[in-house]
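Please find one structure pasted underneath; my questions will follow.
One protein chain is absent from this view; the other protein chains keep their places.
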Amino acid sequence: MSAITFAIPGGIGALLAGLMFVLLKGDRRSGVDMVVHVFLALVTALFIGFLASKAMDNPGGFTEILVGGLLSGVLYSLVALGFVLIFKASGVFNYAQGAMVLVAGLALVRSLDFLTAKGVATLAAIPLAILFSGAVMALCALVIEKWVLRPLLNQDGLTLFMSTIGATFVLEGLAQMVFGSEVYPLKLFPTDPMILMENVFPGGILINKLDVWGGIIAGVLVVTLAVFFQYTKTGRALRAVADDHAAAQSVGIPISWIWFIVWLVAGLVALVAATVWGTKLGVQFSITFLALKALPVLIIGGFTSVPGAIVGGLIVGAGEKLAELYLGELIGGGIEYWFAYVLALAVLLVRPQGLFGEKIIERI
Amino acid sequence: MSVKADLPNLAVESMPSLGAAMAAAENRSHDESERRRIGEVLLSVENVSLSFGGVRAITDVSFDIRKGEIRAIIGPNGAGKTSMLNVINGFYFPQQGSITFKGEKRQEMRPYHAATSGISRTFQNVALFRGMTTLDNMMAGRTLKMRRGLIWQALRVGPAEREEIEHREIVEKLIDFLEIEHIRKVPVGKLPYGLQKRVELGRALAMEPELLLLDEPMAGMNLEEKEDMSRFILTVNQSLGTTIALIEHDMGVVMDLSDRVVVLEYGRKIADGTPDEVKSNPKVIDAYLGVSH
Partner (left out) sequence: MLYRETGQFKSTYASDMAIFPLRQDRNALLFVFALALIGVPLLAHFHIWPFGSEYLLRAILLPFLILALAAIGVNILIGYCGQISLGSGAFMAIGAYMAYKFSNGIGEIGLPPLPVLVSILLGGLCSALVGILFGIPSLRIKGLYLAVATLAAQFFFDWVFLRIGWFTNYVPSGSVSAPELNFFGWVVDDPIERYVLCLLFAAVFALVAKNLVRGSIGRQWMAIRDMDIAAELMGIRPFFAKLSAFAVSSFIVGVAGALWAFVYLGSWEPLAFDINRSLQLLFMVIIGGLGSILGSFLGAGFILILPILLNQLLPVLVIPLLSLGNSLGAHWLTEFAHHISSTETISHLEFIIFGSLICFLLIKEPHGFARLISLGKEKLRLWPFPY
């Protein structure tokens, strides 16, 4: 530990505290807010300073953890994206997104197994299986729209949220009953490790190819979604419905159809997430708990922001890996379990709508 | 529309504070010669400016409200009238200017401070507690006057029960006055608009305010409802001596009810004075009817 270890957190702390006050300028603020912000700024400063000192001890190891964390964070973003789409378009906080990943994964892996067992060549079987699981997701979207969402039109957010928990149970039960409930390995992407930046750090840094694939896929997905939302007729209708569904209906946008599309797109996003996560962990029941991992990502980024889901994922991924390694040795292991949530809570205290969420304007 | 002539025959028993004052007012109101006494300045707003981001809602507005008067704030849509009320009771903090209430000068009001020092209000789009009954809404208005702590309330014996009954009696007087006995136990979300407005007035009155801010109390009402509402406002003003500031678009109502009128346009004050003065002010006429250039 040298003087620089303390200088850095001090400097960053001052910077962050300043930044927070700038962010909050013109906001309605109370004494409690002030205390909380100063406290948070100090804690963040200490944490970052602490990380910085660790980074200086072992730059290679630090970068390896950081990059690995960022990439695994992108995988959380894949799940969070589905949430954002549905929340944007229908105001439904969809707890079932994790279950949808499970359904998509099971449909994919089981149909793939079935086809290869029948002697279909792998290259032909993969598109067929993807087509089949896409159809399954469309069915899910149809059923949820027709039997859950439409009858609950105009109910408050909490009721809708609870109904998606109900839907989660149904999806989990059905998927496992139909497709089976064991661990099914899926091999769509290479999972072998690779070494990067050998010329920068001694020994380079070790990362998993799958994580890189995850990053690429997430990038492609975000671009596709952005184009879809921004430049297609359906996309425009989606944005209209997201703004005000009654008004959208009054200009002739078929709202049930739009919601079906949204849930379908969310289902397809779940399918994409399932290909990556299924390759990583094998398709199994515990994949549904991804929903709980995606929630902090979501609130850090903001419920309504697609880029927010990505940035949130990066922050959570890197933050929790670094915290686990460096803080874990101080206060006990397993803090990955809650770190993302505490981080999210801290972010919300400063920006109640998340980093990229629309500012909540209170009127009376 | 003349509403001052037919004030109601209030049948209110002699009760402490509210009831007694109302009863006293009943006798007085028939006596046309006795004019309400308009006292010293109760609230004054000095050079207030308010903006949201780059949008200026209020620019350098000053005016005052005297004790016992009915002060109207008028102006076209978007003139900053509601923002002005929000500044007065502490929901918005102005960037410049100050507010003096009862001789106490502050840069900005805080909602709690405003409420405790005697400012209450109604809202443009009814802001009742929809899940609660009429009675509970009005009892909620008594919150600041109720003193019993959590433990007493949990046990609800002796003092807590007595306190509850005391305040219930006061609220019942108000319910009688506003003629809403029949909807006492109906959740307000189920009431028609006109009655909701009336309950909201009741909730504001339950706070026993010194200054009552009414934001478009008659918006969306039919003639009978407007007459009823005007009657309530006048009675409150005359019998309880409550100072009233109101925003209203119905010029007939404004001219009949108010003692003085302040006119805002695009966040600036363009006129201030008695209804007659304001009516003939060319700037006001331009603002309302448009200017030919």
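A and B label the chains in the order they appear, each numbered from 1.
By our rule, a residue touches a chain if its C-beta (ideal position, glycine included) is under 8 Å from a C-beta of that chain, and two chains touch if they have at least 3 such contacts.
Just so we're clear, the structure is a prediction, and the values are computed from it rather than from any experiment.
Engineer: Looking at B:V87, B:A114 or B:L234, which makes contact with the chain not pictured?
Structural biologist: Hidden-chain contact among the options goes to B:A114.
Engineer: Identify the residue among B:M139, B:L201 or B:L214 that touches the chain left out of the display.
Structural biologist: B:M139
Engineer: With the full complex in mind, choose from B:R148, B:H249 or B:R268 the residue touching the hidden chain.
Structural biologist: In the full complex, the listed residue that touches the missing chain is B:R148.
Engineer: Which positions on subunit B touch the chain that was left off?
Structural biologist: Against the missing chain, subunit B presents residues 89-91, 111-112, 114-116, 120-121, 123, 127-132, 136, 139-144, 146, 148, 150, 153-156, 160-161, 164-165, 168-169, 172, 203, 207.
Engineer: Just the residue numbers, please: which parts of subunit A touch the chain that's not shown?
Structural biologist: 30, 32-33, 36, 93, 147-148, 151-152, 155, 157-159, 161-163, 165-174, 176-177, 181, 292, 295-296, 298-299, 303, 332-335, 337-338, 341-342, 344-345, 348-349, 352-354, 360, 362, 364
The rule is simple: only the chains that are shown with their structure count from here on.
Engineer: I'd like to verify one number: the distance from the centre of subunit A to the centre of subunit B, where each centre is the average of its C-alpha atoms, in whole angstrom.
Structural biologist: 49
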